[in-house]
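Down below is the structure, laid out as structure tokens.
For this depiction, one protein chain was excluded, whereas all remaining protein chains were kept in their positions.
Lettered A and B in written order, each chain numbered from 1.
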Amino acid sequence: MRKHGRSAQDITQTHIDSFDYAMTEGLLHLCERLLPCEIEFPENSDVGMRVCKIWFENLHLGRPYKAPPTEGIQKEPRLFPTECRLSDSSYAAPLVAQVAWQIDNLSIDRFKVNLGNVPVMVKSEFCHLSKMNQEELIKLGEDIQELGGYFIVNGVEKIIRLLIIQKQNYPLAIVRGAFTNRGKMYTQFAVVIRCVRDDLFTQSVTVHYLTDGDCNVRFILRRGEVFIPAIIILKCLKDITDLDLYNRLVRGSYSSNQTYSRVEVLIRTAAKLAIFTRESALKYLGSRVRKIMNPPSYMADEQVGELVLREHVFVHTDNDNDKFNLLVLMIEKLYALAENEISPESADVLSSQEFLLPGHLYLNIMKENLENTLESVKVRILKEAPKQGIKIRDKTYIQKILEQHANIGKKLEYFLATGNLISRTGLDLMQAAGFTIIAEKINYARYLSHFQSVHRGSYFIEMKISSVRKLLPESWGFLCPVHTPDGAPCGLLNHLSSTCVPVSKNLEFNKKEVIDVCHSLGMRLMSREEITIFPVEYIPVMLDGCIIGYTNEPEEFEKKLRLEKIRETIPRTMEIAYLSRKPLFLGIFLATTQGRLVRPVRHIETGEKDWIGPLEQLNLSIACLPKDRKPETSHEEFSPLNMLSILACTTPFSDHNQSPRNMYQCQMAKQTMGTPLYNYQFRNDNKLYRLTMPQKPLVSSKCRQVRRNGFEKYPSGTNAVVAVISYTGYDMEDAMIVNKSAYERGFGHGIVYKANIRDLNTTKKENFSWIQSEAAKKEATEKGLDTDGLPFVGQNGISQQPELLLFNGVTSSNKTFSYKDMEKSTYDDIKIIGTDTREFKVNFKYRFQRNPIIGDKFSSRHGQKGVLSVLWPQEDMPFTEEGLTPDVIINPHAFPSRMTIGMLIESMAGKVGAIKGEFQEAAPFQEKDKVDYFGKQLLEAGYSYYGSETMYSGIFGTEMKAEIFLGVVYYQRLRHMVADKYQARSTGPVDILTHQPVKGRKRHGGIRLGEMERDSLLGHGASFLLYDRLMKCSDYSEGYLCKKCGSILGCYLVKGKEKAVCHACQGEGVKVALPYVLRYLSNELAAMNIKLGFKHTL
Amino acid sequence: MSEVYRGRAPNIEINKITREKIKFTLSGVDSSVANSLRRVMIAEVPTMAIDVVHIHTNTSSLHDEFIAHRLGLIPLISENQDNYDFPRDCKCTGHCEHCAVQFRLKVKNQEGGVLDVTSRDLRHLSQQGNDVRPADSDGPILILKLRKNQEIDITCNARKGIGKEHAKWSPVATAVFKYTPDIYLNQQRLESQFTAEERKEIVNSCPVGVYKLNEESNIEVVKLNKCMFCEECMRKGEMIITRSASALLNVHDNVVRVSQLKDRFIFKVESSGALKPESIVSKAFTILTKKLDDIKQLIPPLINTR
Partner (left out) sequence: MESSDNKKFSVAEDETGKGCTFAFTGEGHTIGNALRYLLIKNQDVEFCGYSVPHPAEPVMNIRLQTYKNPPLETLEASLNQLTSVCDLLLSKLDSKNI
């Protein structure tokens, strides 16, 4: 196992490794497993062949290169991510397939087909950046620390999120009420296994328990479900006598648990269907699924049955024997569940879960697309066969058709851009959207967290059940208990603990070797041909979903096997899960596949690192601290910090805070204005926040999680002198006061960069090009632009002022574009984007100066957020004897209910750090008494032990009777600024239909006076105010009401006439004031034939 | 704290002057007057600082507003700021020689490597404003750094202003005063009711070393002005005598009594370099007087109208 935790690159390594695996080995397996496309021509077609087969022999992903120029030589043919980001294109490489085709089982012909450009993950094996060092990367315009792990699609950086899915190749016993609705006699018990093949194709198989003891096997076949009695499948897989099967299932247990009677019922089902041999079972299966599978006509039912079993049932193994044994095990487990001997396993527990890795999902989508391509090629060929005749035999013709139908690149780009999964089978996933997110670079913490985040699945967001969101003890060490957002995704969006790694590389090992090792340690082998029946005392040993043997000394076996694991005779990250006690289903489950989580703990006996998984952890006794060791303890944590995520480790003294406050901090750290990156020149992100004068925190953790992940290079806050005092009254309700002089000297200054792209593409009405004529240049200068029609860099962008002057070829005139934003900004950078032949986009980057103003949000690192309420002059600030005035004043009321003692300790620690000139250690779970440690140092320096100081009032000059708590705290500036939020309107645009003010700040809209606000006004009795708000300032209008029929629709004043007449009933009209939306309502009701009539009372 | 008030005439004694700091004692005035003086020193003593910046070229890695901000914070020697008017008072439009001093910062890095652009690169545009220049006698003040082929070309106007308007015009790094301690040791009780060990404890309880144990094992005050009124010695004394974990401080009975003299203030003023420390103090008085005069002038007409 590669050494983890060495540098920040480890954060994205999972994504990169999974992509590398998928696009190298994965593609190989894919080709092997992809069923060839068999085209059967009808009898009468004169194509000269009966059957032709097309299949992919080899798939190869290249590297991204630019399109060759129309003329001349390219200086740099390689395509780099920077260029893709700037030109809004995708970073993609060609996927080349070697296709083989065979006519009528004669000779095989081969040719190469380019299947399109497939987006490539940055810094993967296929990216040019992966082999470069830091200097070369910087020369190319990348950031000082480019981590990769994302795709660039249309200029946007997209990440495929990690998803939680069921653990693979492990039968899970589930109780779910919905199972009873499957049909008559179905109960709520079932055992589900999710099988994954070597090409990462996934199929789940469920075994349901029926009320009479029988079992039905269910699996999904092409978007439909198939239910087959278990006995049929058993017989299909192995030619076995009923007696042998009975013994195999009962295993000599004739205790009270009634297994034997259930098995009898199970076996009798076959008799009911008159199926006694393997052939008849296969025939039955084949005939059941024929319609869905749609196989070629030459296949007999038995062959169809075999095909189904091979491709869709227990796909993780090719050996029928293994499949048989597995099904037997599942039935055993199911009976134990129904008998209440074992407790049901929850799908929400981490021990029954693993991660869907980005590369795997990518590969699966590719597979489906390739299958679709072959399908559509088949349809096309069959359609064209009558017309083309013999021409079809030409291989260039087939090549051309393949290239036309191959749209993998487009489909993958669509998937990455939208996150929508368009799939026939659904890929065994619950959700069809929400797979990708934009890698936001608000600040470094946000960016990091994207790669470490795991989502349960968007399906669970709407579920009312809260059990999915709960924090369970099984997640200890794997998922961070603290780092989860609050609000809608609480508990669904988790983050990996800092030392937890999803296995994303294929473990190189030999299955036979592992079995040999196990055998040498005392496991009794399972014969592959004969039926071996082990008595019930023996528990099974399963490797990746296949039973390899049984043992009756499981504890010894497990201990010895673990030693072998540490010695690396078997893979280091293999999970050895020994489920040892009732009510668990006894067994030893070994796993070596990708996607499962592992984390390092210390094996006490050898002192070595042992990588364990969640299912394994259930049975281990792991001591957290050395003093927690008990006699049965076998392992020990390396550090108590290993249960927290990287971001949670940055919160100082988090063990002294109430835990929700730590959760808020984990959220707010991702929203601070900081230093997101250093290569501003080479990026045109839509929005980037930057703190002008960032500082490293004086109080920070020196633990490995913080040190090695690059936080120091991307600071996001300022060390501020903070006084905790109720002063001025402006600090109530979480507001904070900032020293005006501190602000003027640069505290909290920040910038927002926004980018706006103007398209110069040719349309029917417009054909833009640069201005050439002298007159145009003069016009440009008059408008304040440079002679090329673009503004000067450094010039101010002012609302409604001209920004761009272009020549429109279609109308032969100059067109001026104006600066659109309301706020003043500076042109930071102007880029012209194009190919070698034409330039088609202009990118303006604006720079907004966002110094703190009243209303901007700040926060400390302990969930203490607040809004700047006033800039208080320095001379009015309380001062100490040394002359220090606080930069920030916060209200002491913020502490009692929130209990963020960590902030108080940070304040003392920051003070010590400022006095001594050293960074202070702030990791949680330190053994020492921190208050005493810092207090003593403060005493030495001449300050008070508890951090308070006597201060004098700045207004009166008198000493304040109480000592004020003064220290240095790291404050973060959050990106919620009032300049982005305020809206004001007196009158403005109205909605066409209702004549009411529109919604939205951008459109100059109004704020809704909602139902509850209306209730408050009524409660105050302010009826005129309500009338003013809801009529006068909204959609007041005057219209005519017919006195006779009471309709407002028919009544209007014709020009020239004096009185208004109702055109429906010729009645007299009277003028009334009514809200315009009433007209709309009347019209809608009238359309339903309902008349809204009004009585006019004077 | 006990009220100790000795009626005395206002007096000022300079304790220490260096090029940067001044420490003086103001006595015979009330805290309100002392505070007013402090406030004027921070916020209302005018200095010159760069206020308007015309950027002709900037290809450095810092953006325009950042450089302008830094230029404004450079302290300019303003001893002769009386020669200049406040911009709002000057009769010109824009700027003239009476209200502004112009600088030019024009540097291009031709050679390569990293070039430091400092306050020494600020050149006056006219001879006349020569007296207003950056206060960098201790060392050049770094403005920014340039890489090869980066250049900046900036014209700055330095104008007169006060700290109230922006902190760059504040002449002090800080101005602060504190009360003079008044320590009363009840030597009689100390000798009779305390052992030498306990007296040593009291001496050690002071974090700044105000006390010392002399040869007869009695407590002596050696560094009176270092006292920071933390009251640790008072508490220690009471805790020893009452043998309890906490101490009640009854102002009149304590064996060690620390109080503040109500009319004696120790001022420490550290200049930013713009003005000499003694100039700051005298200017502060002048400005305070001027404010009072301005108000006083308005009174006679009002009295006449009554």
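Simple rule for what comes next: a contact is a pair of C-beta atoms (placed from the backbone, for glycine too) under 8 Å apart; a residue touches a chain by one contact, two chains touch by 3 or more.
Keep in mind it's a predicted model, so treat the numbers as computed, not measured.
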| item | value |
| --- | --- |
| Chain not shown, touching residues in chain A | 728, 870, 872, 875-876, 955-957 |
| Residues in chain B touching the chain absent from view | 9-14, 24, 26, 29-30, 32-33, 35-36, 39-40, 43-44, 86-89, 278, 281-282, 285-286, 288-289, 291-296, 298-299, 302-303, 306 |
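By definition in this document, only the chains that are shown with their structure count from here on.
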| item | value |
| --- | --- |
| Between chain B and chain A, distance of the C-alpha-averaged centres to the nearest whole Å | 54 |
| In the complex, chain B residues that touch chain A | 31-32, 34-36, 38-39, 42-43, 55, 58, 63-66, 69, 73, 163-164, 166-168, 170, 174-179, 207-208, 228-230, 260, 268, 270 |
| Touching residues on chain A, where the partner in the complex is chain B | 692, 740-741, 744-746, 749, 751, 794, 826, 828, 847, 849, 873-875, 879-885, 939, 942-944, 950, 952, 954-959 |
